[in-house]
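A single protein chain has been omitted from the complex, and every remaining protein chain is retained in its original position.
So that you can tell them apart, the chains are marked A, B and C in the order they are listed, and the count of residues begins at 1 in each.
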Amino acid sequence: MVSEHITSSEERPLTRDEASRARERQFWLSLYEQMLTIRLFEEQVNELYMSAKMPGLAHLYSGEEAVAVGVCAALRRDDYITSTHRGHGHCLAKGAAVDRMFAELLGKQPGYCRGKGGSMHIADQESGNLGANAIVGGSAGIATGAALSCKRRGSGQVVVCFFGDGALGQGLLYEAMNMAALWQLPVIYVCENNLYNEYTPNSETTAGDMLARPRAFGIHTEEVDGQDVRAVYAAAVRLVERARRGEGPAYLHCNTYRFYGHHVGDIQRSYYRSREEEEWWKAQRDPLKLLGSWLREQGLAEDSHFAEIERRVRALIEAGVRFALEAPYPDPQEVAQHVYA
Amino acid sequence: MVSEHITSSEERPLTRDEASRARERQFWLSLYEQMLTIRLFEEQVNELYMSAKMPGLAHLYSGEEAVAVGVCAALRRDDYITSTHRGHGHCLAKGAAVDRMFAELLGKQPGYCRGKGGSMHIADQESGNLGANAIVGGSAGIATGAALSCKRRGSGQVVVCFFGDGALGQGLLYEAMNMAALWQLPVIYVCENNLYNEYTPNSETTAGDMLARPRAFGIHTEEVDGQDVRAVYAAAVRLVERARRGEGPAYLHCNTYRFYGHHVGDIQRSYYRSREEEEWWKAQRDPLKLLGSWLREQGLAEDSHFAEIERRVRALIEAGVRFALEAPYPDPQEVAQHVYA
Amino acid sequence: MSMPSASSTASAPQAPAGWREITLGQAIREALAEEMRRDSRVLLLGEDVAEAGTPFKVLSGLVEEFGAERVIDTPISEAGFTGIGVGLAMTGMRPVVDIMFGDFLTLAMDQIVNQAAKVHYMSGGKLKVPLVVRTTLGATRRSAAQHSQSLHAWFSHIPGLKVVLPSTPYDAKGLLKTAIRDDNPVLFFEDKMMYQLRGLVPEGEYTIPFGVADIKREGSDLTIVATSSMVQVALAAATELEQLGISAEVIDPRTTSPLDKQTLIESAKKTSRVIVVDEGYQSYGVTAEIAAVISEGAFYYLDAPVKRLGALDVPVPFSPVLEDLTVPTPAAVVEMAKTLCGRV
Partner (left out) sequence: MSMPSASSTASAPQAPAGWREITLGQAIREALAEEMRRDSRVLLLGEDVAEAGTPFKVLSGLVEEFGAERVIDTPISEAGFTGIGVGLAMTGMRPVVDIMFGDFLTLAMDQIVNQAAKVHYMSGGKLKVPLVVRTTLGATRRSAAQHSQSLHAWFSHIPGLKVVLPSTPYDAKGLLKTAIRDDNPVLFFEDKMMYQLRGLVPEGEYTIPFGVADIKREGSDLTIVATSSMVQVALAAATELEQLGISAEVIDPRTTSPLDKQTLIESAKKTSRVIVVDEGYQSYGVTAEIAAVISEGAFYYLDAPVKRLGALDVPVPFSPVLEDLTVPTPAAVVEMAKTLCGRV
């Protein structure tokens, strides 16, 4: 979510051109800030794991920030998303707060799910996040059903279903896409193609042409550079507007890369992907660097802007982690609560 | 299965041309005979139902005979098929005997499954039929696994997976096709598109372009007039040879029509399909009539041939039903047998 | 509200004032129609539910009244449309999903068990899934192994799900209305052989709470706990037993989750002898839990071990002569009761 109305802090009234440039700067810097928030959030998660302060594992989103941020920037707060095991980025981009997310990851009571969900099940219905899902492809039906609900209720909401390339292996996805196409539902399937299903390259798991799959089900399909947040945003705006106008579902294939291992514990990766490959993506295809360079080139932002943003984000993350570390665990009796509504 | 070697009963040695014509006649007449066997078998099944001699229901294959017969004619006896709830045609075409099939449908002990399977589960491993399946799409994995088995064993066998257009709704099919394509397995997916899923036209259940679906998974795909046994056979031969040569899986989309209701009890059908539509298919697109006319036009066969075939088939069916009606039910103690091997 | 004691198998000459006699199939249809009129968020989804009204014709007429937007024919995609049901339920609708044969639940297990059942808990109580999955159970329809199972034990095992097993038109209607109003995922199992069973329902509106067992017949010598299709079997057995001077109490838990343990245990304490009858496979089935609960709760009152009678532990065979051997019958219950009461 990006605030749509901006005000300038400068003194004299802005010219039309200046105003539009300011708006542009502010918009892209806010996306930059969100991506950086995710990046530093994940760094912190990794540290919590390394220092044995976080229970269990987590799947880091670093490297893929442009997808979540670019797509969610095209959404209203009341639009829905469904997310995945690699879901911190979606959750933050849709509008969740850092502190309550950390609290959830630590299993603490003020966490978004009172510590019951953890990293793989974070949900925040207030910002429209129907939940991460630890079953690969498990939310394809849920997202499609939410879209049917939006259509029936005439609410004008749309739904984004995030999933990884691995979910292309799950039959449920095709069942859901078929119905979305039949009933022209306002749902956008966003595939985060980071080339791997856990430790196996998707060339070994995915036959034929990935893009031909949604197309075969009559779904409008586009492909985008998932490291370029501007490209992702532009495509998402197009597809979201389409869906909101009642023109039916779409599929957005985002080519991207995870900078860390499959999860925080996946340190020795050379047997399935090379260090050179990783270095290339980090050096050449980092979504933060790409947006930063462009903003500099355009003269829209300079060092001071980035420094200011980084300062702010670091403070936010730091405060969030502190909040979570200090937060209480849920009361033992909560274990038997919320089994039934 | 069609016998590949033929002998002539005439006196003088045949010329080369005459021999080839005789072979051709015999081949197509044998296919005609198989189709007629299925047709009359199904008529008899319907009568057994109407006269309350058959337990439960059955899904008749009448109208679709050219698919099973055309495809199975391209197979070796040791090739495998998997079949469906509408499976009598597949079973007969692959080489099962009429009498033991009737016995199975009546729940009798000499039935192919000792009466335990019934119409929806007939299997005959001796003719390579791995079984009908009462779960729509349920055999997609089995057929694909059998193909992997053929490949691992280097047996040169191929597998045909029969299913209806309704199975396109089942995610399992796409999971299986993906793996068949990845591993280049000798399996041919044969879709019997008879336009309906039970009582719902498939235009209401199937989005996009059906043929694009297998193609999207990298599967060689062809479409054929499923009422024209010659076309089906020609396509099947091509795809089977391809698969046997190790060139991987294929998908054959057969456009066809069931002449009866969804099952024997589905008498009032006008709410989902018109009598005119049914009449048109029966009058214009009956696979028996189409092959018969062609044989006549080509001068390959005349009335006497057809009369002779019909006499033979009727006798076979009659004897088969009698056998089944007179056959004993399984011993009660069989109920607890065969739970475990 | 308690039902007037009219035979529910034979058609009563005249229903008492304020009551009507209908079939179980009609009861289901009425419950759905009433709830759909009451609450526009209720909608139906499944294969051939609209014009066809399902193969069992239970839904006939609903699409005509409520339109194709609320009675939705789906492709043959049990996992997909159950998942769609979960998504609908999470976002303000109250879907009723139709799984034609209970055997096809196998295809939707992930959506039911890993998604629907857990969303409320995993979200710390923030999201909820008011979803009803209507489906069937029961054998003896000559439909063989993949169309005859009674798989309700699986769902009773999963926290977060509720499981309903109506045995009369009265229960079916009242329980289905409760299921639709419940904020949790509910599995509603209908015996496909019982759609023609007739029984009385009140003229007016009523619901039946979950977790309240119904004493279908009072007795003092023996308790027969029976579910779904087995309630009529137990009642028939009880009638026969009466001839033999054995007074059998027949209790129908109506919901296996929540389970009304107290009523079961109290009856067992009263009669000291218990038989549990259910059409699911016997081993690791519903009879095991109920027997264990009673064996523990009424331990010091029991004169004999709690006996169980589930379906034979075999895939359901097609052949009628075999299939009929797999399902508990009144005769089998009577035999067991006689042994239990020392009458043989």
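Rule of thumb we're sticking to: contacts are C-beta pairs under 8 Å (C-beta built on N, C-alpha and C of every residue); 3 or more make two chains touch, one makes a residue touch a chain.
Here the structure is a predicted model, which means the values were calculated and not measured.
Across the whole complex, the hidden chain's contacts among the shown chains comprise A, B, C. Only one residue from A:L14, A:A97 or A:V339 touches the chain missing from this view: A:V339.
In the complete complex, the residue from B:G89, B:G111, B:G166 or B:P249 that touches the missing chain is B:G111. Screening A:L40, A:C72 or A:M120 against the full complex identifies A:M120 as the residue touching the chain left out. Interface note: of B:Q44, B:N178 or B:T256, the residue touching the hidden chain in the full complex is B:N178. Although one chain is not drawn, the whole complex shows that of C:V49, C:V113 or C:L264 it is C:V113 that touches it.
Mapped onto chain C, contacts with the missing chain fall at residues 103-107, 109-110, 113-114, 117-118, 121-122, 144-146, 153-154, 156-160, 256-257, 259, 280-281, 283-289, 291-292, 295-297, 299, 302, 304-308, 313-315, 317. Those residues of chain B that touch the chain absent from the view are 80, 82, 111-117, 121, 123-125, 130-131, 133, 135, 138-150, 152-153, 171-172, 175-176, 178-179, 182, 337-341. Chain A meets the missing chain through residues 55-57, 107-108, 113-121, 133-138, 166-171, 197-200, 204-206, 271-272, 329-330, 332, 334-336, 339.
We take it that only the chains that are shown with their structure count from here on.
Chain C has its Cα centroid nearest to the centroid of all protein Cα atoms in the structure. A separation of 49 Å divides the Cα centre of chain A from that of chain B. Rounded to whole angstrom units, the spacing between the C-alpha centres of chain B and chain C is 39. Taken residue by residue, chain C touches two or more other chains at 74-75, 77, 79-80, whereas all remaining positions touch fewer. Within chain A, the positions touching two or more other chains are listed as 171-172, 175, 178-179, 182.
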